[in-house]
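For this depiction, one protein chain was excluded, whereas all remaining protein chains were kept in their positions.
Right after this comes subunit A.
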Amino acid sequence: MSREGYVNAALIAGLIGVPLWAHVAGEPFTITLATRAVIFALAAVGLNLALGLGGLVSLGHAVFFGIGGYAMGILAFHAQTYTPMFPDWLNIEGTKSMPVIWLVAVVSSALAALVIGLLSLRTSGVYFIMITLAFGQMFYYFAISWRAYGGEDGMSIYLRNSFPGLNTLDPIQFYGLCFVLLCAALWLTARIARAPFGLLLNAARQVPHRVETVGLDGQRAKLVAFVISGAITGLAGALFADLNRFVSPTMFSWHMSGEIMIFVILGGVARLFGPVAGAVLFVAMEHVLGDLWDHWHILLGLLLLGVVLFARGGVIGLLAGKARTHD
């Protein structure tokens, strides 16, 4: 196994060991923190596919996080109030079933990513960043003005949604569910990176004109990557809403987009486990430093500066060295 393999294995071991210990020791709050880290990691795994492999600097991934959140919120709201959804044209019931909610979250965020990708991939560089940011703000203000679902205040879901065969109210069981989904997303990303599609995307990021000259469509590859990326981040949004049993427009805010990007950069752009390392570090800092000092974001900023200036590979790069290109 490579050094990066050991680092990744250690991260996985920590994500299994610590919550299990907390469960045995009766520390549910630690499990909640771990769940938060795992969900953030999942959101960032989504972004890493677009950013790391495709070179798409999206500052609008909160759109998908928020869509996932609102998919959960809207479906569960109608289920808990026994009211039909969009009675004038859809007239369907809500649901408290996680698998159904996840499906809706994934499909709707993929569709949003398709539309946003089609429009923003016409540009590149700083214009791409600005367009994705603008979409984020549009969704944010739309959510604020959507009175039916709480407007600015958001809405609370009283009972966590259900998953067949599990008691999702038990913190360790809900954690396990999120952890399995994170592993599935990591597996998917690893497969994609090695597949023909990954080779194409990787080259389209580095030398777009080369890709065209061998008869391949680099822009289309970036679009597909953006859609898969948005779908993964959307799934994370649904889980995040379920963790908090609350959704609000802040899930759409550009702070959220920025945080997802911070997870990726902190952990290591284009490194498979970069988003995991970044999200774990972020949540740990937020908890430990946040307790000591209200302005802990200043320290986060300094750390980020250090990573960008001196350690481009992020945490994973520091621990495992340069990325290997061949396997």
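To be clear about the criterion, a contact is a pair of C-beta atoms (placed from the backbone, for glycine too) under 8 Å apart; a residue touches a chain by one contact, two chains touch by 3 or more; residues count from 1.
Keep in mind that, in the parts below, contacts and distances are computed from a predicted model.
Here one chain is missing from view; checked against "Benzoyl-CoA oxygenase subunit B", "ATP-binding cassette domain-containing protein", "ABC transmembrane type-1 domain-containing protein" or "Ion-translocating oxidoreductase complex subunit C", UniProt names that protein "ATP-binding cassette domain-containing protein".
Touching the missing chain, out of A:198, A:237, A:267 or A:314, is residue A:198.
Only one of the listed residues, A:3, A:210 or A:312, touches the absent chain: A:210.
Of the candidate positions A:101, A:221, A:243 or A:300, contact with the hidden chain is made by A:221. Think of the hidden chain as still there; on subunit A it touches residues 191-192, 194-200, 202-203, 206-207, 209-217, 221, 224, 323, 325-327.
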